[in-house]
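With one protein chain withheld, the remaining protein chains of the complex are depicted in position.
Entry: subunit A
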Amino acid sequence: MSTVEPTATKRFSFMDILKAPLLIAIALIIALLLLGEYLSPGFASGQQILRLLIVAALMGIVAAGQNLVILGGREGIDLSVGGVVSLAAIIAGNLMGGENSGIVLAILGCLAAGAIVGAINGIGVTLLRIPPLVMTLGMLGVLQGLLVVIRNGIPSGRAAPGLSQFVTQPVFLGLPGIIWLWIVIGLAMAFLLGRTMLGYRIYAIGSNEQAAFMAGMPVKTTRILLFVLSGMFAAIAGICLLGYTGSSFANVGEQYMLPSIIAVVFGGTALSGGKGGYTGTMAGATLLTVLQSILTTVNIDESGRQMVFGATLLLLMLFYGRGKALRA
């Protein structure tokens, strides 16, 4: 036997903490909650925290798809997620029309729509070799136009009571259904990325596409699949968002594009692909939601919040971008 023993485990150091995005994110979440409670007593009450988690779940579900696309590398990014969220909210509202009996059909319809959008993105990126940034930005434009057309033709639908209840009311152990759904998605993502060959393949393609191809992996099919999954996750978020707001309104989903990317990067996934995971992204989504809420508490309006988000992303790139530059 010629394998050598692992070198003695390194001593724990402060630098290691800085390198663990998950720990940073959790520490920041707690710090922000304390800050919020200080600024506005009641901010960190149990009820408030539940509400924050619901909002975080919506963002986190969108970020799950974003995370997969980014992991797949080749500058993978999906800017069309916001459009898909809005589209799904409208489709769901109309298909269920406020009736519980329409929920199943609505879910199927939305998933199909999300999958189709994702497939077009994926085909554009792989077969037509359009850069993901351009492809999905173009798709976002198409979806926004489509939404205007739809809105002029049909009334915006309403959420079924069952859906609203699932999203906002406790269903099990005091937690709303959407939080359970998010936990299930978290477990499913961990399983997919760590315990399936598809997961290995996603990392391989994101890390060295040429080597993955030479090892017989179906590179293009896999990348298309990632965009399809991203579309479907955004569609699920769109249905849940309808349940949260009760009825769909113009461009409800638009607010998700930037945060879904920030959550992924905050969670330690490299924008260059092949490195990271979903657990960190969940923490990142939660952190962003708390931050958003604090900004609202101190009366910073939507445009101000967008500015803070954009600046956050740039700061993150500054920190994490270093490592990427060194590796290149």
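The rule we apply is simple: a contact is a pair of C-beta atoms (placed from the backbone, for glycine too) under 8 Å apart; a residue touches a chain by one contact, two chains touch by 3 or more; residues count from 1.
Heads up, the rule we're going with is that contacts and distances are computed from a predicted model.
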{"item": "Chain excluded from display, named as in UniProt, from \"F420-dependent methylene-tetrahydromethanopterin reductase\", \"Lactate utilization protein B/C\", \"NADH dehydrogenase subunit G\" or \"Sugar ABC transporter ATP-binding protein\"", "value": "\"Sugar ABC transporter ATP-binding protein\""}
{"item": "Absent-chain contact - pick from A:Val142, A:Ala215, A:Val298 or A:Ala311", "value": "A:Ala215"}
{"item": "Residue of A:Leu128, A:Val149, A:Met197 or A:Leu318 in touch with the missing chain, whole complex considered", "value": "A:Met197"}
{"item": "Hidden partner chain, residues of subunit A it touches", "value": "1-7, 194-201, 203-204, 207-208, 210-218, 274-275, 327"}
